[in-house]
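Omission of a single protein chain aside, the complex is shown with its protein chains in their original locations.
Moving on to chain A:
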Amino acid sequence: MESNSHIQHAGFRNATYTTSNRTILTAMFAVWISLVGAGFLAMLIYQHDAKPHPEIVSRWPNSTDISRDSTRCNLLVFLHPRCACSLATLNELARIQSQCQDQLAIKILMYQPADAEADWLESPIVDLAEQIPGAERIVDRDGVEASRFGANTSGQVILFDPNGSRVFTGGITPSRAHEGDSIGRQTIESYVCRGEISVDYAKTFGCPLWDTKPNSPSKPRTLNDGVQ
């Protein structure tokens, strides 16, 4: 009886499923798929919206407190501990470390405002950073070191050769908060492992390290800030 009622029901539906209805439904489908496409497009635009970089240092600055390992390449990673998009960066960093092993000295600089709350560094980003083998975690108070190196976006990395010359700068994710093959990761792995380099720059997808509002407590510092 159930199947019979189905037939009757379907028959009723089919009776009302006229040509005009079909046209309306087709139009609805077109509208729907267009809206969905627009949504995806907007999301893609957002994900590939990269912040322009200020002037990046070309050599390891003397003003920094971070020690440089002169026996191997040094990779500095600047992260905002609350930036969810940077989880993808850390996962990609873990892959780079896995690929390069001891040939690369990784230093992760966690941005911490001067007036940050006590739990500022209690986040999945920090926890994940601690799990990357051989990586040195450094708290960058008030973004002083980021300013010295010219970094302003969470997820931005700078690769220096053992002599302290900058080899590459940019992001290591294909888009915002998106893991996968990227130019940045390929370039770092290629240089560290084989000494080859094709590009020295890539877009960085992540949150700004500090507030862009004027006179904000965490405004960007000058290159000489914090120099002792």
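The rule we apply is simple: contacts are C-beta pairs under 8 Å (C-beta built on N, C-alpha and C of every residue); 3 or more make two chains touch, one makes a residue touch a chain; residues count from 1.
The criterion applied here is as follows: contacts and distances are computed from a predicted model.
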Q | Candidate names "CidA/LrgA family protein", "histidine kinase", "Threonine/serine exporter family protein" or "Carbohydrate ABC transporter permease"; UniProt protein name, chain not shown | A | "histidine kinase"
Q: Would you mind spotting which of A:80, A:107, A:148 or A:166 touches the chain that isn't drawn?
A: A:80
(Q) By the contact criterion defined above, which parts of chain A meet the unshown chain? Give residue numbers in ascending order. (A) 2-4, 6-8, 10, 13, 17, 22, 25, 28-29, 32-33, 35-36, 39-40, 42-44, 46-48, 80, 82-85, 87-88, 91, 113, 115-116, 154, 174-175, 177-183, 185-186, 207-213, 216-218
